[in-house]
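Following: one structure in structure tokens, then a few remarks.
A single protein chain has been omitted from the complex, and every remaining protein chain is retained in its original position.
Chain lettering (A, B and C) follows the sequence in which the chains are written, and residue indices restart at 1 in each chain.
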Amino acid sequence: MLTFIRKRSMASLISLVGLVVLVFFLSRLTGDPTDLYLPIDASDEMRAQFRELYGLDDPLIVQFGRYVGNLVQLDFGESIRKARPAIDVVLEAFVWTLQLALITMALVTVAAVVVGSLAAFRVGGFFDRVSGILSLVAASAPDFWIAIVAIVVFAVGLGWLPTSGTGTVWHWILPIAVLFIRPFGLIVQVVRGSMISTLSSAYVKTARAKGVRTRSIIFVHALRNAMLPVITVIGDQAASLLNGAVVIETIFGFPGVGKLMIDSILQRDFTVVLASIIVTALAIFVMNLLIDLAYAALDPRIRH
Amino acid sequence: MTEATPLPDEPSALRRFLRMLWADKFALAALIFLVVVVLMALLGPVLLGDVAQKQNLRGRNAPPFEWDRGWLWWMGADSLGRPLLARIIVAARNTMTVAAGAVIFSALIGTTLGLIAGYASRRVGEAIMRVADVIMSFPSLLLAVIVLYILGPSVTNVVIVLAITRIPVYLRTTRAEVLEIRERMFVSAARVMGASPRRIVLRHILPVVLPTLMTIATLDFAYVMLAESALSFLGIGIQPPEITWGLMIAQGKEHLTRAWWLSFWPGLAIILTTLSLNLLSNWMRIALDPTQRWRLEMRGRSHG
Amino acid sequence: MADHLLEVRNLSVEFHTAGGVVKAVKNVSWHVERGETLAILGESGSGKSVSTSAILDLIDMPPGRITSGEIRFDGRDLLKLGSAERRDINGRRIAMIFQDPLSHLNPVYTVGWQIVETMTAHGLPRSKAQSEALRLVTRVGIPNPSDALRKYPHEFSGGQRQRLMIAMALAMKPDVLIADEPTTALDVTVQAEVLALLKELQRETGMGVVIITHDLGVVAEIADRVVVMNAGEIVEAGIAREVYHNPRHPYTRKLIGAAPGKGEMHDPLPRAEPVLKVRGVAKTYGTFKALDGVGFDLMAGETLAIVGESGSGKSTLARILLRLDEPDAGEALWKGRDLFRLSPAELFALRRDLQMVFQDPTQSLNPRMTVFQLITEAWIIHPEILPKAQWRTRVADLLAQVGLRPEHANRYPHQFSGGQRQRIAIARALALEPELIICDEAVSALDVSVQAQVIELLNKLRREMGIAFIFIAHDLPVVRDFADHVMVMQKGRVVEYGTVQQVFDAPRQPYTQALLAAGLDPDPDVQAARRAERLERRPA
Partner (left out) sequence: QDDKAVTIVLNEEVDVMEPCMATRSNIGRVILGNINETLTELDVRGDQGLMPKLAESWEQMEDGSWRFNLRQGVTFSDGSTFDAQDVKHSFDRVFDPSITCEAARYFGGMTVTANVVDDQTIDFVVDPVQPILPLLLSLITIVPAETPIEFVRDPIGTGPYALTEWSPGQQIVLTRRDDYWGEAPEVTQATYVVRTDPAVRAAMVDAGEADIAPTISQDDATNAATDFSYLNSETVYLRLDASQAPIDDIRVRRALNMAIDREAFIGTLVPENALLATAIYPPTTQGWNPDVPVPTYDPEGAQALLEEARADGVLVDTPITIFARTANFPNVTEVMEAIQQMLQEAGFTVELQMVEVAEHEVYYSKPYPTDRGVYIIAAMHDNRMGDPSFSAYFKYHSEGRQSGIADPKVDDLITRASAATGEERNKLWSELQAYVHDEVAADILLFHMVGFARVAERIDWTPTIATNSQLQLSEIGFKE
């Protein structure tokens, strides 16, 4: 297993290099940060000076060489916008995002697995119908809509929770609740689908013949077999949370990496864009590695 | 040994399907709704294109359910006084083009790559997976900015952006399943018969993966519609005067607190479409699975 | 009416299918007493498994439906119990051994865990259950029992899996054991051990055993009473030896008449250039040597039977010959070309010549394809065999050849009984008109009458079309009737090789001798005599 992890890490490193090259050159095709950073009535001298200061006047390949040269010394460059080391800015935001993503996904996974499995147990039953419709509505409801309605109801109307921001645990409830909804809806459906087929397999019959409790038939015998497609989707959802939940971060004033990234993209603050992509990519690589390990852990037939 | 009697005729597949559809009234309603949406998409812009664009600043944000104003106004009017119902009908075309386009492309490409990654040699599989990692960690918003900056915002380009970002889910799901299914004995049996890898993958493995993919794809419909809304909102997606449901939601957000109907109706349209697609795909998953089909056939008999 | 330990009264079960309602079980009644063994005999698909599944509430409802009857156990009607009470009985008071061990074992848990669970589900403490599991696994004769508990189902051979199922069923020392073809996949020595084990446990605990089988030898060895089923109905019931000697129903008569092992043995074919020459094949899984220097010759139209202990590498050899697994060493020359060194393209051309019928019929048929699609796939892959216009007649023809009806063509595999499925698999192999068919326990799941029919079919194919067979089996009477040469394997090696006459009449190796001695005779009287003899020889 250690060799597997080592090999994977090497392969991921290559992916990372590819990603950096891709992002570096592609993002520069989208315009010059000078125009966005400086006020529109800035003089030509100011512009030239700015370009020189940030090395924007060098050929792209030279800029790239310099970037990579610094990167291998773990220097991610300065954020033009924030006049701070880009990596500091990114890590600060990423810690928030990571917490938010982990907590949300943990809750989603547990809830969706339970609901989806129970729905699959009695296909077409009352619970199945109700949870089906609710999860589909959840999966297709616009999140900002829910976010704002939630603020109006729970914060302004009832005064139970703070509207937004960070600070206490109460501040986490609304963002997590809103973030929860979409992946929950999605994963319930995937769990249900996958569970329907596993619940009809022969080994489930064996378990019944053994007198195993229904709960453990569902959650021990069938679930583990059904988890393969489910963890893939969980991974996908987690990745998009790790990439930042822009809308939620924006509305709730949550200082996460999603908002940072979109702002940096729109402002062409390339060092921050690159740093945040490197950080989130690493997180996503690690997560995908864990998922692959989970596959093997779940299904012995996949182990090599 | 007895003399062989010729095979009896199969009951017509179409008739069987219609019967199974009739058996599931939810799926039938879903299908009817989708047919209506498709008709809206095909005919809407031709029939109502002008009405939907005709502004009337005095009648802006007209509330819904004013029955005396003519049916086009039943859902109220938007901030330029345009009838929402007409706009929803007209927007169906772009919405469906974007959603179906993105989902179909990403599902096709992702599934194909996933099948290859799962069934081809280990090295090819790993390479594909690492590419998927890159796509997965490439922030969709940056991709959108790049593509739309270089190619300009258009329906096609939005489809391209969304399709690329959705590829990894299909790819990873498919591969994970293929790894398990390829070990099943009926796959070995097919190999013994000399079936080509293509045939094995398409005829024996794909049908087993398909239900899961279908669940994901229908939910992705909602995901894509909302992602498109986010892009529009950030100014990097489809832009007015083109309309999509997502864009209508994004625009209505500004007026959420005072004129909820602006974003409510398009949101409802998205939810209903997803719901219908999902009901239909659940039905299909049963109808296509011989071990589950009895559920529909039985019901059809007792009810019909 | 006196209370029996377990009694099935007027049970009827039907299934909804695309083709309409299938009445799988019609008004079936039988009972079993404490310490007694009831054998249910009958044609494949006659409703044996379904009627017993009903006892444990294992029929999928819907599509299945119990239309009438009651199942009395312990003074109560099981069909009227709530699920919690049902659960308490399942596994503890009534246990079941399933017909098809691979799909009935959960692929993602170790077998040890699965056996332990049977006990913990009924309140046994884990540590106790664990030592008990070890004891059980040792008792059913799995080598390396403590390692075995940590392995997963796919790491065992078919026979080993079957034994694990038995261990699981016996864990709680149930009052009633329902065994659905428990020895079908076992070689005769192990079969003898398992049957002895069942008898012993029966003596110890006084459990009632309901055994479903089509092997008259097993009936003769173990059954007190017999029930014969045909087409969902009970056609005959009675004391085992009476039924054997005085069968009243024509079906029973046919069944008994078809018992193999009584015909002429084949004379050896004149030696000629072999079509398949296998030398030095070796395969290891991890450190375990599954195959170790296996070699043999096979001539056109010849049948080579491979017999041997369960887990001795028979299936592995078959898989390797067909390049489903890669060998570690050795060569296999098919008409002079080494199968192991062919490129995929070259291999494709040879695929049609070499076919296989797998051990596990459920798993080897794609559940999403109809029988028609399953069979015609061969012609899609190799279009030169048959023009499309003739497919339908040819499918009907093939189905008839393996004893199925033409209307079965539109059904899906899960709608068949185990034996029916195996026949579909045989039909599929025949569709390719191969020169060599490797049959991995291809007839084990069939009842004797169908078995005789299939063997007859295979014989005919061999005579008329010169198809050669590698026939993996543990049913020695069948081997005796069908094979030209016999190869005996043990622990991955060939221990004896010779013509049928040589091996059956003058076995040289002690293992072969033991194997032959363990064979069962369909006549209960003969078996009773042998049992008595065995008892005498064993010092008390």
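To be clear about the criterion, contacts are C-beta pairs under 8 Å (C-beta built on N, C-alpha and C of every residue); 3 or more make two chains touch, one makes a residue touch a chain.
A quick note: this is a predicted structure, and the numbers were derived from the prediction, not measured.
Although it is left out of the displayed model, the omitted chain contacts the following shown chains in the full complex: A, B.
From the options A:A155, A:A177 or A:V220, the residue with contact to the unseen chain in the full assembly is A:A155. Considering the complete assembly, chain B touches the hidden chain via residues 53, 55, 57-58, 60, 78-80, 145, 149, 153, 233-236, 239-241, 251, 254-259.
Take chain A: the residues that touch the chain left off the picture are 30-31, 35-43, 46, 49-50, 53, 81-84, 89, 92-93, 96, 144, 148, 151-152, 155-156, 159, 162-167, 250-253, 255, 259-260, 263, 266-268.
The definition used in the following text is that only the chains that are shown with their structure count from here on.
The chain pair with more C-beta contacts between its two chains, of A-B and A-C, is A-B.
Chain centres here are Cα averages; for chain A and chain C they lie 50 Å apart.
Shared interface positions of chain C, i.e. residues touching 2 or more other chains, are given as 154.
For chain A, residues that reach two or more other chains under the stated contact definition are 200, 299, 301.
Only residues 53, 56-58, 60, 83, 87-92, 95-96, 98, 100, 103-109, 117-118, 121-122, 152, 154, 165, 168, 362 of chain C touch chain A when the two sit together in their complex. Residues 1-8, 10-11, 16, 183-186, 188-196, 199, 203-204, 207-208, 288-291, 293-295, 297-298, 301 of chain B touch chain C in their complex.
Those residues of chain A that touch chain B in the shared complex are 11-12, 14-15, 18-19, 22-23, 26-27, 29-31, 123-124, 132-133, 136-137, 139-145, 148-149, 152, 182, 185-186, 189-190, 193-194, 196-197, 200, 228-229, 231-233, 235-236, 239, 243-244, 246-247, 261-262, 265-266, 273, 277, 280-281, 284-285, 288, 291, 295, 299, 301-302.
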